[in-house]
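Remarks on the structure that follows.
All protein chains of the complex are present and in place, except for one that has been dropped.
All chains are identified by letter, namely A and B, in their written order; residue positions are counted from 1 within each chain.
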Amino acid sequence: MTKIIKKYTYLFVSFFKASLMAELEFRFNIAARIVTDIVWYIAQLSVFEVLFRHTENLSGWTLPETRVFMGLLFVTDSIFMMLFSENLDRMGEKVRRGELDLLLVKPVNSQWMMSFQKVSVAYIGNFLISSAWLAWSLSQIESFKPINTLWLLLTVPIGLSIVYAIRFLTSATALFFTRADAINYIWYQVYRLGTRPDTIFPQILRYMILTVMPIAFLASVPAQIILGKSGPQLLVLGGTLSILLVYASSRFWKYGLKSYSSASS
Amino acid sequence: MINIETENLTRTYETYRKPEGLLKSIQGLWARKVEQKVAVHPTTLSIAKGEIVGLVGSNGAGKTTLLKLLSGLIHPSGGSAKVLGYAPTSRDPEFLKRISILLGQKNQLWWDLPPADSYDLLARIYEINPIEARSRVRELAELLQCSEQLHVQLRRLSLGERMKMEIIGALLHQPEVLFLDEPTIGLDIIAQTTIREFLATYVKERKPTLILTSHYMDDISLLADRLLLISQGSIVYDGSVEEFVAKAENRQTLSLKLLNPPTTDVSIAGHFQLEAGTRNIKVELAANVIGDVLQALMSLSPVQEIKIEEVEFEDVIHSFMQQDARMRASSSAPAARV
Partner (left out) sequence: MLGCARLAALQQLEYRFNLLADTMIQPFVVGLVEITLWMAFFASSGQAELAGFGREYYLSYALWAAFISRVSTSWMYESLMIQDIELGTVNSVLVRPISFFEYYLGQLMGYKVLTTAISLMAPITLCLFLDLPVSLSRLPLALALTFYYLILVHVISMIIASLGFFFTRIHHLTVAKNITLWMLTGEFFPLDIAPEPFKSILTALPFSSAVFRPVGYLTERLPVSTIYEGFLSVTIGLLVLGPVAALLWNAGRRRYSGTGA
């Protein structure tokens, strides 16, 4: 068991170094990526900043609390993007080109390879910026207890696993459908649901994003826990769901590989 | 010791006919015609350890599909295969460490990295000692005459250099079973020769079990002991290269010059027609009729520059393919048997 952990850790570190070397080549791209995300942050924040000019309260959230929510969203998002965006977004392309083959003949877990092959090192910049925002927005809340940040050690991995699993499941449909750009777009919409505090949504939808498509664990649930708006019980649900979903992604992948037929000859 | 064996291994694809035109395309939204295409007919094979097999066939004949079935990349629709005692589709890591597949122009190495870095990654994947891996790389690169390019990013290398790097990557973990799909395709003559000679040296030293597909008969004739001819998903010949050439109607090429060309069309010993005014003759004939033809020609006119050559292996294959295609087109009879 330790041998396996060692191997995959070594591999991950190698991938990280290789990705770093490869990415440093494209300095323009790194800058572009940071700028892109800053623009995205501003876009997301602007909606709430404008809305809160016309109201004090939005489904139980105040502006300072919403800023914390956004901070958590940005931080988790930057980690997710760093680890998985390149790999999962390009999966459809790789499958279509038949590049999956070269991965399947290697003595490594193909799902792991597909998911971790490339690390988007540029997002470290975003991680730093978003962490700064999170720290600042937390400091603006008088009732906030710094010890609550420890919850992040649980909420972030749970949120990441859930988002990873959902994203992987959508990307893996490329094994069945030759082109699935639209499924990707649907994924973005599901993700979008996670970019709003869950209390905004009508009851049915709220239930869904806490169970069936538990995107609420991306930022909404962690924000509630860290702000003391709700107790940590939801984390039990989150933890269970994350394990189930990752397992489901693995089964789906194996099932998909069976029906996979390589492109062209 | 048998390394590769299959029993009634077969693979079928489902594909649909694309409709022509805008109207039919809209119809295609809900009604599509599905067609079954057999890529590989039930095939039973046995390949021993250390054998070098040349797999030859025209495009779409099923060569690559067969390789993919044997390497576990695609699941068979029927029958079974065993490579090194494993079912390829099990994708057992121990199995994967002992095989290697090189697919024509597809890159397994990382595009933005120098090959040397890719090899470090591969070494980790295959659990090879990194120092040992580097020395293997050095050795292979020297033989392939590409040591200087090891630290240049892959995307900056020419096609030939990339191919050499891919080969090193494929051989790094010293696989016992090697599948090479068109390793020299699209390369210039020099690169082809270098790779060919390298492979010849490599197989002599390491003795892997190798299945090689190629359009270049030089690859096959230089490297392969055994020849598998595949046509429309079926193996139509399985034997040694020499046997094939011998069996396929011992033919020779006769070339000569007539000093006095004929003034009218004339038939030569009933074997071919000679047009009026033809001075240079080059014709392919069965070996046993060359004597008659030569006599007939010499009675027409004095001859010069006589040359009798063995027919190229390549030409034999081509004429076989043509014959096979003709037979298939004319009837749904089984493919030409050699």
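In this section, contacts are C-beta pairs under 8 Å (C-beta built on N, C-alpha and C of every residue); 3 or more make two chains touch, one makes a residue touch a chain.
Predicted, not measured: the structure shown is a model, and the values here were computed from it.
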{"item": "Listed residues A:Ile4, A:Leu24 or A:Leu51, member touching the removed chain", "value": "A:Leu51"}
{"item": "Contact with the hidden chain (one of A:Ala43, A:Ile147, A:Val212 or A:Val236)", "value": "A:Ala43"}
{"item": "Among A:Pro146, A:Pro202 or A:Gly231, the residue in touch with the chain that has been omitted", "value": "A:Pro202"}
{"item": "Among A:Ile183, A:Leu235 or A:Ala248, residue touching the chain not depicted", "value": "A:Ile183"}
{"item": "Interface residues of chain A (partner: the chain not displayed)", "value": "26, 28-29, 32-33, 35-36, 39-40, 42-43, 46-47, 50-51, 53-60, 177-183, 185-186, 189, 192-193, 196, 199-202, 205"}
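The definition used in the following text is that only the chains that are shown with their structure count from here on.
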{"item": "Between chain A and chain B, centroid-to-centroid distance (C-alpha), Å", "value": "46"}
{"item": "Residues of chain A that touch chain B when the two form their complex", "value": "7, 10-11, 14-15, 18, 21-22, 25, 98-99, 101-102, 104-108, 110, 258, 260-262, 265"}
{"item": "Contacting residues of chain B [partner chain A, same complex]", "value": "13, 59-60, 63-65, 68, 71-75, 91, 93-94, 96-97, 99-101, 103, 106-108, 110, 112-113, 117, 120-121, 124-127"}
